[in-house]
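Left out: one protein chain. Kept in place: all the others.
To keep things simple, chains are lettered A and B as they appear, and every chain counts its residues starting from 1.
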Amino acid sequence: MELLNKSLRELGNLIRKKELKPSELLETLLKRIEETEEKLNAYITVTEEEARKRVEVADRELEKLSEDEIPELFGIPISIKDNINVEGVRMTCASKILKDFISPYDATVVKRLRERGAIFIGKNNLDEFAMGSSTETSYFGPTRNPWDLERVPGGSSGGSAAAVSARSALASLGSDTGGSIRQPASFCGVVGLKPTYGRVSRYGLTAFASSLDQIGPITKNVEDAALLMNIISGQDSKDATSAKVPVPDFLSSINGEVKGLKAGLPKEYFVEGIEPEVKEKVFEAVKRLESLGIEFEEISLPHTAYAVETYYIIAPAEASSNLGRFDGVRYTYRAKDYKDLIDMYKKTRAEGFGDEVKRRIMIGTYTLSAGYYDAYYLKAQKVRTLIYRDFEESFKKVDFIVTPVSPTTAFKIGERTDDPIKMYLSDIFTIAVNLAGLPALSMPCGFDSSGLPIGIQFIGKAFDEETILKVGNALEKELKLNTLPPL
Amino acid sequence: MEFEAVIGLEVHAQLLTKTKIFCSCKNEFGAPPNTNVCPVCLGMPGSLPVLNKRAVEYAVKAALALNCKINRYSVFARKHYFYPDLPKAYQITQYELPFAENGWVEIEKSDGTKKRIRIKRIHMEEDAGKTIHGEGFDENSYVDLNRAGTPLIEIVSEPDISTPEEARLYMQKLRDILVWIGVNDGNLEEGSLRCDANVSIRPKGSKELGTRTEIKNVNSFRFIQKALEYEIERQIKVVKSGGKVVQETRLFDSQKGITKTMRTKEEAEDYRYFPEPDLPPLIIDDEWLESIRESLPELPDQVKERFISDYGVTSYDASILVREKELAEFFERAAKAYKGEAKRVANIIISDLLGVLNEAKLDISDSPVTPEGIAGLLTLVDNGTISIRVAKEEVLPEMVRSGKSPEVIVKEKGLVQISDESALREVIKKVMAGNEKAVKQYREGNEKQKQKAVKFLIGQVMKETKGKANPRLLNELIPKVLEEG
Partner (left out) sequence: MRLTREEVLHIAHLARIELKEEEVEKFREQLSEILTFVEKLNELNTEGIDPKFQVIPAENVLREDIPGMSLPREKVFMNAPETDGEYFVVPKVVKK
């Protein structure tokens, strides 16, 4: 466990100094997966054999290489959310419709990790097609929260967050469309970063809502997130929405000075509906940050109240479009009995998709359809402009914004599955960030009286992940929380 | 009651880029099925489109050649429908903001009059794959996605076309221009150019538009005319018998020469267009636009006018010469190399060279005969070395066959014609001696009979000299000799 508690940088150093063999690290991790998986169900696929083969090669190569020839993730196993393509490995998107799909190519982020020596340990569970806030809509069953197995780990990257939390993953890549990295990170007591839209390539990420999706790291500490960001960030010629912005050295900037930074507390985020203990812990963290020299002021994001509604028009619309390709023709599950082509489509998709996915596809189809486009989709995109401007205005006064991640701590499995809208409202603090395309960090800032983790969110200016990582790192060192669940 | 037709055409033209519009798979016709495909054009999860720069350049080139205004800012959109050869279940196209608008093309009708057909808009989009339907008892269809992702421009005309003939001429003109500027290969059988027609009828002189039908995928010039002829008549019949034309999509059955219903308005698709989130808007700035404009060659109509005014070529001949860019270039080079009348160059190219090349199954661009060779050939005729007949019938074909220059061929084959007057006189006298009847006819006959006699004797002299006598000289000499007694 000591080994699995180490940061990626520490592990990298040990390997580089030849004090740790990749195979030792892998075996330790595999053992931990074995110990925890039955309880957690954090993985859909564990690529044990493939990982062992690669680590064997890594061990041998290690003997020949000198210290500075060894890349920073050499022989280190990373897990990947199961909606990101890893070549040759099954990618299900937690759906029946892709239950046997083998990825024919690597996502760009996977390719970049590979180039730095990483090996892949498996694919983490998620809400089906990343649509959800609890990982309960997975075709492969829910993942459980390592802090309380009766509770959800959050979603949609629940598998990644739970594994990192339980140390059955050293670090993971998740995806975030409305909070899917940040919310599970806060429910599981780990760190999750959603980069600025365009900072990280989406090539290879199964699209959910194209104008909102981003891939980001889920790690045990802020430093690991920064290290992974160094590797996965940067323009990709295969993704026309990835930005031409240069990539700073995130890892070195996290130790920078935070004194003098200005932080904003949006008044609309601290109203009714937040669990008192969540509010309390967030304010305590704010006090700690003040003691480090950060100045806080109240700001206003007036259109906050409309963010969830805006999102639930835009995201399903784009999703309904992106999921049309799952049609039983080229690479998916196909229904067995059908009379003709249209029947094949309808039965394949009816049998292959779960209810939440169907709901979102249908809402999306409706809001894009003739006669409704202006009233719904177009309208929502206009409100999005207003939300974007809210942040623009605020960032004239402050360097970053502080909010809770979720109004509550992890809720019980099954508690919200009958009420889609109640489920949607758990994203209330994370959603506006995706609409505005901004970066945001979620990290633990305390526990409630049941011992459940509470997360705090730092929202940064576009392409200013450095500031929020810096602040996160400073807070982490201040709080020195024990984030190991009693699993 | 007399009716008139109102026709609008939507033409899809493939662009001759090396790769597809949104991925780097090869853009080529005829490859084995599903070999030019990748995660992007297969619509696999996680794939993303990236726009081909050359596709934009070719599209803009086409729009400029069609006199359009180029929109500096245009947006891609998704058009949704389900079909097995549409991998993403949406086509990336342009909807509200196309890259080009308000152009025109001029057609020349068979009666010589010209008509301008306005172009409403041109937009870029990706082609779908091909679905082959099983025959007979085969209940399956077969999908090949090689073509999915081929760059297309869709050219939408205003409903300015009034007859099926005009429609055919319009489509031919579009094709000629697109091939001329090098963005399309004009190959309709391979689907490089495809056409959908919208047609309605109305009482002659009326300003209101009648209900229109759409005829899809008519893929030859002949069929476009036929399909429209049939459909217009069908609509007239419907209206005359008291019925109403139903707004619907119809398919042309080329075997039977009829159109039939494909789907009605109720079954019409709801495409649920919205702007493509995976692609930034396309910005064509002044600099880029100018550089593309500069790369445009002189267009066929301008070249044709120039041939008429600068080279004295007839309008008819000029039309033929500008059918192909390579042909126009060939003519111009030959005309410049030849010191005499360009008209003669045009004539020998059109009446003779093209025929010989055609028989040898050669294109003008593969011609073994060079423009300078044509000039040389005509010069040999001018200076009397060979007759025009020998030039066309013997030397030119040999030039095509062997690629040798006319001078060499004339020498090798000993075709130099006899222009020496005294030598010719000898032969004429000989022929006269052996053909007393003709001589008598000349001496005693009227004008007409005289001409006949001369002609006959020319023929005999040619026979005698194995075609080498200079016919021009003969024409002068024979009467002279006959007169001299």
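One rule holds in what follows: a residue touches a chain if its C-beta (ideal position, glycine included) is under 8 Å from a C-beta of that chain, and two chains touch if they have at least 3 such contacts.
Because the structure is a prediction, the values reported are computed rather than measured.
Between the chain not shown and the residues B:113, B:140 or B:446, the one that touches is B:140. Only one residue from B:17, B:367, B:417 or B:441 touches the chain missing from this view: B:17. Of the candidate positions A:65, A:265, A:378 or A:481, contact with the hidden chain is made by A:378.
Think of the hidden chain as still there; on chain A it touches residues 100-102, 104-105, 197-198, 211, 237, 240-241, 243-244, 303, 306, 309-310, 312-313, 320, 324, 327-334, 338-347, 349-350, 353, 358-359, 361-363, 365-366, 369, 376, 378-386, 388, 420-421, 424, 436-437, 462. Mapped onto chain B, the interface with the missing chain covers residues 17-19, 23-26, 32-39, 42, 50-56, 73, 82, 84, 131-134, 139-145, 270, 272, 274-275, 277, 279-283.
What we mean here is this: only the chains that are shown with their structure count from here on.
Centre-to-centre separation of chain A and chain B, using mean CA positions: 57 Å. Partner chain B is touched in their complex by these residues of chain A: 83-85, 91, 93, 98, 101, 104-105, 107, 202-207, 210-211, 237-241, 317-318, 321, 324-327, 329-331, 341-342, 345, 365, 368-370, 373, 377. Against chain A, in their complex, chain B makes its touches with residues 39, 42-51, 78, 80, 82, 84, 87-90, 141, 143, 145, 270, 272-274, 277-280.
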